[in-house]
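Only one protein chain is missing; all other protein chains are in place.
This part shows subunit A:
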Amino acid sequence: MASILAVDDSASMRKMVTFTLKSAGYEVEEAVDGVDALIKAQSRLFDCIVTDVNMPNKDGITLIRNLRSLPDYKYIPMLMLTTESGVEKKQQGKAAGATGWIVKPFDPDQLLKTLKKVLG
């Protein structure tokens, strides 16, 4: 089963994402912000990145931009978790190389459905 790196500075969101994904059989690792995620993503290869946008230290968009520049992550799907208000954010995210987005609030089914979209 595919491995996923879940990045969020909010522990409750992180736990919810992890729980949902693990229940569906995915292998999940957590990161608390962009800096942590970048280190973890370089220590092994993930099949997909799911990241929050607003985070301290390094935000989700910068994280995606950094990861895209790594040869290993050139084509890896990267999804951002964003609030509905962020049309602008979506554009910024896409420019940074985000594959797509999941609009918050979302329920576990939506998350799984979206992941299925990129992981098959």
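To be clear about the criterion, contacts are C-beta pairs under 8 Å (C-beta built on N, C-alpha and C of every residue); 3 or more make two chains touch, one makes a residue touch a chain; residues count from 1.
To be clear about the criterion, contacts and distances are computed from a predicted model.
You can't see one chain of this complex, but its UniProt record names it "Chemotaxis protein CheA", from the set "Cell division ATP-binding protein FtsE", "Chemotaxis protein CheA", "Phosphonate transport system permease protein" or "dihydrouracil dehydrogenase (NAD(+))". Which of A:2, A:16, A:32 or A:112 touches the hidden chain is settled by the complete complex: it is A:16.
Counting the whole complex, the residues of subunit A in touch with the unshown chain are 9-13, 15-16, 19, 52, 54-56, 68, 74-78, 81, 83, 85, 91, 94, 97-101, 104-108, 117-118, 120.
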